[in-house]
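One protein chain omitted, others in place.
Order of writing sets the chain letters: A, B and C. Residues in each chain are counted from 1.
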Amino acid sequence: MSLTTSCFSEYKDIVQEGDLVLIWISRDQIKPVKMDSEASFNTRYGTFPHKDMIGKKYGSQIAIRTKGTNRFAFVHVLQPTPELWTLSLPHRTQIVYTPDSSYIMQRLNCGPNSRVIEAGTGSGSFSHAFARSVKKLFTFEFHQVRFEQAMQEFKEHGLLDENVTITHRDVCADGFTIKSGDTTSFDLTNVQNVDLNANAVFLDLPAPWEAIHHLDSVIAKGEKVGVCCFSPCIEQVDKTLESLEKNGWTNIEMVEIQGRRYESRRQMVRTLDDALERLKDIKRRKLAGMERRKRQLEGLKTEEEKQDQNNGQPVTEKTQFNPFGKGERVKEGDPNYQWKEVTKIESEIKSHTSYLTFAFKITDKTRVEESK
Amino acid sequence: MSLTTSCFSEYKDIVQEGDLVLIWISRDQIKPVKMDSEASFNTRYGTFPHKDMIGKKYGSQIAIRTKGTNRFAFVHVLQPTPELWTLSLPHRTQIVYTPDSSYIMQRLNCGPNSRVIEAGTGSGSFSHAFARSVKKLFTFEFHQVRFEQAMQEFKEHGLLDENVTITHRDVCADGFTIKSGDTTSFDLTNVQNVDLNANAVFLDLPAPWEAIHHLDSVIAKGEKVGVCCFSPCIEQVDKTLESLEKNGWTNIEMVEIQGRRYESRRQMVRTLDDALERLKDIKRRKLAGMERRKRQLEGLKTEEEKQDQNNGQPVTEKTQFNPFGKGERVKEGDPNYQWKEVTKIESEIKSHTSYLTFAFKITDKTRVEESK
Amino acid sequence: MDPLTKICADQYVVMRLPSDNCKLVELKVDSSVSLGKFGAFNVNDILGYPLGTKFEICYDEDTAAEPIPTSGKFKNKIPIGRIRVLDDSTLIEEEKLNNFDSSENNQDLINMGSDIQKLTSDEIEELKKQSVSGNEIISKIIESHGNFHKKTVYSQEKYLKRKKQKFDKIFTVDYLSSSALLQYLIDKSDIQRIMDMSQESLGMLLNLANVRSNGTYLCMDETGGLLVYFLLERMFGGLNDSTDTGKIVVLHENEHPNLDLLKFSNYSEKFINEHVITVSLLEFFEPPTMEEVEQRFAPLKKEQLYELKSGKKNTYYRKLKWYHNQLEIMKVTNEIEYDALIVASTLQLTSLIPKLGEKVHGSRPIVCYSQFKETLLELSHQLYSDLRFLAPTIFETRCRPYQSIRGRLHPVMTMRGGGGYLMWCQRVLPASEPEVTNNIEV
Partner (left out) sequence: MDPLTKICADQYVVMRLPSDNCKLVELKVDSSVSLGKFGAFNVNDILGYPLGTKFEICYDEDTAAEPIPTSGKFKNKIPIGRIRVLDDSTLIEEEKLNNFDSSENNQDLINMGSDIQKLTSDEIEELKKQSVSGNEIISKIIESHGNFHKKTVYSQEKYLKRKKQKFDKIFTVDYLSSSALLQYLIDKSDIQRIMDMSQESLGMLLNLANVRSNGTYLCMDETGGLLVYFLLERMFGGLNDSTDTGKIVVLHENEHPNLDLLKFSNYSEKFINEHVITVSLLEFFEPPTMEEVEQRFAPLKKEQLYELKSGKKNTYYRKLKWYHNQLEIMKVTNEIEYDALIVASTLQLTSLIPKLGEKVHGSRPIVCYSQFKETLLELSHQLYSDLRFLAPTIFETRCRPYQSIRGRLHPVMTMRGGGGYLMWCQRVLPASEPEVTNNIEV
């Protein structure tokens, strides 16, 4: 079934049989699912039959009553985008996250004219973002298992039919040229050599400096070509700078991207006056208690206390005055209290992803004569 | 006159003759001035005689009427603290700023037990912060002119009478030992060697790795001693790490401190409804203008227009409806408008000061027998 | 010739000068461009080279042939120099600093404030007239500097950089990408006008909004067209003959839209009119009905049109244009479910976004840029309680550039503080609460 082929490149209106959709359970739980009217999607809250999703508009909330407790439970059915896809990946995988990938694309001026080399493919999340915007993406992965996984995934996502070529290759050893005999998704039936002609390069390799000299033969001539090397350690940057300089790349600049996500929260407004009122209440009750004990010792009771005793409600049991509720048990945003809107950074941040080293090169500066 | 000696170590109540005060004109203009009842402090807004300040409480606003324009102008007279002093320094000087210096002090656990080595003294701003909190500060400066300037300043600020020793020294070449014959503020009349016995060390040197091996002879034995090296470049950090390891320092960790200052600002609340009202007003006036022109062409006038004409007020001159005022000319916070409170980071930030490399060492791990 | 890769005539390009300042220049054939103290050159001399090429302006005997007027109207006119293409390898050599002695520290430099320069400024002026390149001037200046060898390598670099910025006659001609335009506006210190935007925030906005060549986007842009420029670059890459179908509907709060910055782009007016539709907020929220429109005008049939006198014909076509405009307004208001909502506006977002968000297709992103986090905080709280919007999230992204010189690597010491924030959420379609009996077991 080839209905899924377009899910990353075409805007879809209605969820159809065979579609790859992302089911949003929560921010941390987004699951890719292929629509199959016979199948169901199980969560801890209950079961969502696919046929409740098929025929609905993308973005629809799908609601059920939970088994047993009979409560309202729901998911949202979304069309995949590279960014949502990245969020859906398990966190243990090495992923180039959106703050980095979007900056790299912008800085390398990625758009409909771009012919991009990516090495290595890794989890493939960045490949999706590239594929959305560029003319051609040539991605290389040296790890056999990851290569096969990525190729399968790209096929299912329809990327190979569009503008993506994936090749199994150790680019440090063997460079970027794609030729017959290679393990690649490129159809080499009628070609000997593929003209990569790349004008943007992204190297996410442990030793990019071993690959840089291979670039000269595959990048576009007579135009400005950009490269970005993605390395976690500063010593890698140093070696990369050395190699870039030696190979004639210029405008070399290393940057770091720091992406932060904020949660919108509320903090209870607790005024000084309320705090004072509460202390006064405590003091009053304390004094009343002392006097009561004193009177009890002296065998005396006020009329009120006698009444209270008749009602079986001793004064000491009266509810305490507390304008702030019972501490943590007040739900954030409870309309009985006043709230101040605050932002809270995620409790664990990605303080470092990698250093991004950019450089540019014009391989052939020959002048072209005006033709018009 | 020695009245100034205590300005950094004692809380003062009243501004007195001879006091060193900081005159606060604005955030970026804080001037150190020695009180002299004969003298005056000149600003572009007018002249503030010292005698208007002497006898006032510290923190007093001193107000004058400006010459000519006769407007209200004022300054505040403050007692110096190390942090205000740092703010008052010209920015071109190499300064260890409060986010860094306060972190270093905290991490080296500076307090009344600390005996601190600082090299080099530099602008002396960090020396002031150390001096406030520690038992002894031994500061070293190799640059002749800076040494003399700092010694003079420390003397005037009363630091040398308290707990600070400054020595002219290239510590990389000659180590930290202070002995007779040295150019130092320490009184060497009756001592041959000064027992530094330092338990905290701060090295702000171009090549700290050349000084680290000199430390063994001057740091305290039998207790944990901390060092912090302050270097702008990552390659300096690398050499420092190498030297620290080689010299037996442990728990080595490099950190960066990122300090940010925010301005409290207000942004005008401009609602969609107001924007729509404004567009409607424009449309109405446009239509009215068209009709008026049309009628004028046809030689017709409404009663109203005739009246307006009689009053000399043509309709076209009517003020436009604009709920947002005339753009930038509205003063931020103008009570005629609604405002949203926002924070704005300073427009130029100190994105990097230096890398801070910390390490610790116990020179003598011999066990001490319980004496009690 | 490809205006995306080569320097072409009638193109806007960005020129970077030794001072690190940028200049936007329209390249008119047969004209010359003056870079002030950095010299002047003929446009024809640079056409046809790849965009990104670095040039040097040289003044030698040949150019000296052109007399420099010492008085009169052209007294201060910069003489036009010869153009030399700079080779990358030369550049790298020149950028290095291995030829001078240096000190381990500044210890021997007594006077910290000013440098000891034996050349007078008149002598330097004379050098400038004689020398072929700025490099030679700088070498001479260093030779004459009394204390240069006493400086540390750091101070030497600072000194050299200052001098290079003053005497080098080098410039680069680059493609006016969206990032380059942004950088130009930042350098011009027009930060407030462009809402404190940064390259990293806009790059992230484009990705979060899932911008593609074939989408229809609803947009508010209060920066004079900068945001739209970014969208167009990402969608069509400056290709004037792009066949992609993407469209941007730009709403504006004034009588007329302001997309002035688009004039710097490579797109023809026709192309822009085809892909960028501007509508005022009033028209968008209170569009005309078909009835209202037809009351005022109805297009004639072909036969009727033929019968019109030429005088009336002009009026007719003017009205026809108005008529089509009204139809378009009705269409963008009533018929389109947008593929993204992308907003950079200082209007109160809580009153704006829920209403605009209504027009977005399910499962499509809403991205809102703001200079201030606080306005996005308020917005995200409101959207959070509205079932039509899924998981509003506030992002901040900051790029921290390094002094990327081997052996002296460190983040730059000072940089601009701002860059703005993004709110991202997905438009979704709430379900009605299902009946208890609807509980399906599988």
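Throughout what follows, a contact is a pair of C-beta atoms (placed from the backbone, for glycine too) under 8 Å apart; a residue touches a chain by one contact, two chains touch by 3 or more.
Owing to the predicted nature of the structure, the values given are computational and were not obtained by experimental measurement.
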item: Missing chain: touched chains present in the view; value: A, B, C
item: Which of A:Glu235, A:Glu332 or A:Asp364 contacts the chain that the document leaves out; value: A:Glu235
item: Residue touching the undisplayed chain, where the options are B:Lys31, B:Lys67 or B:His213; value: B:Lys67
item: Residue among A:Asn70, A:Ser180, A:Ser217 or A:Thr271 touching the omitted chain; value: A:Thr271
item: Among B:Val227, B:Leu241 or B:Leu279, residue touching the chain not depicted; value: B:Leu241
item: Sites on subunit A contacted by the missing partner chain, in the whole complex; value: 142-145, 170, 206-207, 232-235, 260, 267-273, 275-276, 278-280, 282-283, 286, 340-353, 355
item: Missing-chain contacts mapped onto subunit C; value: 374, 377
item: Positions on subunit B contacted by the hidden chain, ascending; value: 9-11, 13, 24, 27, 40, 47, 49, 52, 57-65, 67, 70, 72, 74, 76-79, 81-83, 98-99, 101-103, 105-107, 109-114, 129, 132-133, 220, 222-224, 234, 237-238, 241-242, 245, 248-250, 252-264, 266, 341-343, 355, 357, 360-362, 364-365, 367-372
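Definition applied: only the chains that are shown with their structure count from here on.
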item: Inter-centroid spacing, subunit C versus subunit A (mean Cα positions, whole Å); value: 27
item: Mean-CA-position distance for subunit C and subunit B (Å); value: 35
item: Contacts with two or more other chains, residues of subunit A listed in rising order; value: 234
item: Subunit C residues counted as touching two or more neighbouring chains; value: 373, 378, 400, 409, 411
